[in-house]
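Every protein chain except one is present and positioned as in the full complex.
Let's turn to subunit A:
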């Protein structure tokens, strides 16, 4: 009989619920959420930290859950897309994505929304970015900042322009560039 792989106990809080798991130590946080806790809202797009579809919030900070082993998260509070809102009670960012059609196939969407929520917090918290005019000052809540900070979340359906509008609405930023689809006579 082959030797069993090493397992380890880990306790997490996921969307406010305690989860006690005994996991193969090779299990990523992403696969723990999907295959062990059954929260399929967090998506696996590449499993290599290249696409952002697996973005979740860990203690309020966004991470690629595919790049992190679950057993590294003892005691951590994880928020997934299911923890942000439900179809009956949407989070404002989820509602804005629906209104502005900030998605098409929907597969990158949970990661985009988790990232979008975190990005607005990051700008508010003064975390600097590459596009900031003055790296010593506070970043402005602009669409440029949002686009830069969202660039780790790929969307092959190409909903970026609409996602920017959804985020601007939630951030309370007026962007002159917001337009509805137009049918011209």
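Definition applied: a residue touches a chain if its C-beta (ideal position, glycine included) is under 8 Å from a C-beta of that chain, and two chains touch if they have at least 3 such contacts; residues count from 1.
Assume contacts and distances are computed from a predicted model.
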Query raised in the report: Name the absent chain by its UniProt protein name; which of "Aldehyde oxidoreductase molybdenum-binding subunit PaoC", "Molybdopterin synthase catalytic subunit", "YdbS-like PH domain-containing protein" or "Transporter" is it?
Result: "Aldehyde oxidoreductase molybdenum-binding subunit PaoC"
Report task. With the full complex in mind, choose from A:10, A:63, A:78 or A:159 the residue touching the hidden chain. Result -> A:159
Query - Residue ranges of subunit A at the interface with the undisplayed chain - result: 2-5, 24, 26-27, 31, 34-35, 38-48, 50-51, 53, 80-82, 84-87, 90, 94-95, 97-99, 101, 103-110, 113, 131, 146-148, 150-164, 175, 177, 179-185
